[in-house]
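Apart from one protein chain that is not included, each protein chain of the complex appears where it belongs.
== chain A ==
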Amino acid sequence: MIEIKDLHKSYKVGKNSLHVLKGINFSVKEGELVSIMGSSGSGKSTLLNILGMLDEADQGSYNLDGVPIKNLNEKLAAQYRNKFLGFIFQSFNLINYKTALDNVALPLYYQGLPRGERMDRAMSYLEKVGLADWATHLPNELSGGQKQRVAIARALASHPKVLLADELTGALDTKTSYEIMDLVQQINDEGKTILVVTHEEDIAQMTKRIVNLKDGVIIDDKKVEPIRASAHV
């Protein structure tokens, strides 16, 4: 599903250049649930942003579902994001003047789906994350955990190939974090490929594979037996 080879990325900071990713080789197969770990500043978010086509690598190749991701213009990048990817952010990134339902339906608007179909599909995903009763509420009327569920529903609604989550439990308490991870595991059980960036060991242990980043290179990549989050809820 994801194939990256010898990926490099530097940031310009003033006159200096900060080499953040120093040759990443990494692949993810369909149906995997992978966590990317590492200390702060190790380049986890940078990697995820490149995978999410929100940022571009300086060097190296990236294949997503057999499509080479190279020299994309803004328009094509947006269309690929819409078609292939679902994002879940630490800070939820819901549009604050739209209801939960409208937020979930937004990526479908950019897919060009007719309104009726958008609303039906958005509603079914809100049901899936257990928030059908909250459909008409605005984000600021929801708890952190509920907001993240809406964000997950939104990421799923466009039927992406891969879900990319950056610190999706970073703003939540432990109990809520486990509830969210339970949902993530269920989605993975249904076959969705998911990448999770985290620096929390317990969250990583709930995935099937842990990739460790340090100073811009992968120092460790191992399969683990996931702990079921439902056992802790």
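By definition in this document, contacts are C-beta pairs under 8 Å (C-beta built on N, C-alpha and C of every residue); 3 or more make two chains touch, one makes a residue touch a chain; residues count from 1.
In this section, contacts and distances are computed from a predicted model.
Colleague: Of the candidate names "ABC transporter permease", "Fatty acid desaturase family protein", "histidine kinase" or "4Fe-4S dicluster domain-containing protein", which one corresponds to the UniProt protein name of the undepicted chain?
Modeller: The correct option from "ABC transporter permease", "Fatty acid desaturase family protein", "histidine kinase" or "4Fe-4S dicluster domain-containing protein" is "ABC transporter permease", the UniProt name of the unshown chain.
Colleague: So which of A:L106, A:A171 or A:V217 would be touching the chain we can't see?
Modeller: A:L106
Colleague: Among A:E3, A:D55, A:E200 or A:D215, exactly one should touch the missing chain; which is it?
Modeller: Considering the complete complex, A:D55 is the one touching the chain left out.
Colleague: Which chain A residues touch the hidden chain?
Modeller: 49, 52, 54-55, 74-75, 78-79, 81-83, 87, 89, 93-95, 97-98, 102, 106-107, 109-112, 114-115, 154, 158
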